[in-house]
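Heads up, one of the protein chains got dropped from this complex, but the rest are sitting where they should.
Moving on, here comes chain A:
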Amino acid sequence: MPERALPSLRRAAGATGIAVTVVASLGLRDPLASMASYTAALMALNQIAPPLLLLALDRPGPRAARFLAATLDPILAFTAFCTLSVAVSLPGIFEPTLANALYAAPLGLLELGTGLMMWAQAMPATRQVRSAWRVALLLWVASVPMTAVAVVWMLSPDVLYTPYLDVICRWDVPPLVDQKWSGFAMFLAGIPMQLAAVWLLLGLSRARRDAI
């Protein structure tokens, strides 16, 4: 039963990941989207789609494994992921030319890319570090900047997201409330990675594999 169920579960995860990617990408194209829905779309590309897409992968062959080892270096993934998390969320702290260049780039694609790099550290087919506690630590620390930004957005008395994320004049959501909801969306988005860290730390993935 599990032998047959696993491929179909993987296919379902992959299909869901593709669907999430498509819907989130379309959401980014609405010029009048609230910041909360814009953030939710970015977070879906960064935190929801990657684990689903990676779950669909089978164990790579030796040549693919070598390629993945080079491209999915844990420290490189960690650095790219944390840098993008902060850069996209608080562009105002960066030199304006750099922030302008970042926001001229396809942000959704960057979010998806760094999300895949980070989640690849936890997924069975692409995991580079065998030690569970090290991967758990990596995931947990990587989720900290995102959670910190989320808390800043939720608690700040001022609107921070400008000039690279346009504040839209929405009749139903004042900008500060919109920012708080954006922070909440980002806070929620960080939870799966933290749960994955706990899952790995408690050895639940191995226990499940042993049971199968």
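Criterion: contacts are C-beta pairs under 8 Å (C-beta built on N, C-alpha and C of every residue); 3 or more make two chains touch, one makes a residue touch a chain; residues count from 1.
FYI, contacts and distances are computed from a predicted model.
Visitor: Name the chain not shown, per its UniProt record: "Protein SCO1/2", "Ribose ABC transporter substrate-binding protein RbsB", "Peptide/nickel transport system permease protein" or "Amidohydrolase family protein"?
Guide: Of the names offered in "Protein SCO1/2", "Ribose ABC transporter substrate-binding protein RbsB", "Peptide/nickel transport system permease protein" or "Amidohydrolase family protein", the absent chain's UniProt record gives "Protein SCO1/2".
Visitor: In terms of residues, what is the contact footprint of the unshown chain on chain A?
Guide: Those residues of chain A that touch the unshown chain are 31-32, 73-76, 78-80, 83, 92-96, 98, 100, 158-164, 166-172, 174-175.
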